[in-house]
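Written below as structure tokens is the structure these notes are about.
One protein chain omitted, others in place.
On to subunit A.
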Amino acid sequence: MAEEIQKKMQKELEVLGSIQKEFRKAVAQKQQLDSQLNENKAVKEELLLLKKDAEVYKLIGPVLVKQDLEEATQNVTKRMEYISKEIKRADDHISALENKQEALQENLTKLKNNLNKIKAKA
């Protein structure tokens, strides 16, 4: 009986480890998205500050390609929307992982208590 529980605990611990790993990865990803969103925000502010006839270029590979200011602003806005959606997705993912972690931890404590009880009896 005790061995069975121990085996179960081992398994649960492994699952917990992999979820924690995934969790850290998700958090890092979210941070990256956050910084991208911030950069885009700064760019949009800058584009809005420009005069209507100002020339805007986009770096594509090693060359600068002239862009329409209107188009560039729209592009950045679209990208911001996309990143915001991605951030929301990442947030959901993170909270789901958090819940999973909590459930697993609870399970583990229960198993541990059971094990201790059995050991105390033996």
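Assume a residue touches a chain if its C-beta (ideal position, glycine included) is under 8 Å from a C-beta of that chain, and two chains touch if they have at least 3 such contacts; residues count from 1.
We take it that contacts and distances are computed from a predicted model.
For the chain of the complex excluded from view, the name given in UniProt is "Prefoldin subunit 5" [choices: "DNA-directed RNA polymerase subunit", "Prefoldin subunit 5", "Integrator complex subunit 4" or "Ubiquitin-related modifier 1 homolog"].
Only one residue in the set A:Glu46, A:Asp68 or A:Glu81 touches the chain that does not appear here, and it is A:Glu46. If you put the hidden chain back, the residue from A:Ala2, A:Val56, A:Ile87 or A:Leu111 that touches it is A:Val56.
Residues 34-35, 38-40, 42-43, 46-47, 50, 54-60, 64, 67, 72, 76, 79 are the ones on subunit A that touch the missing chain.
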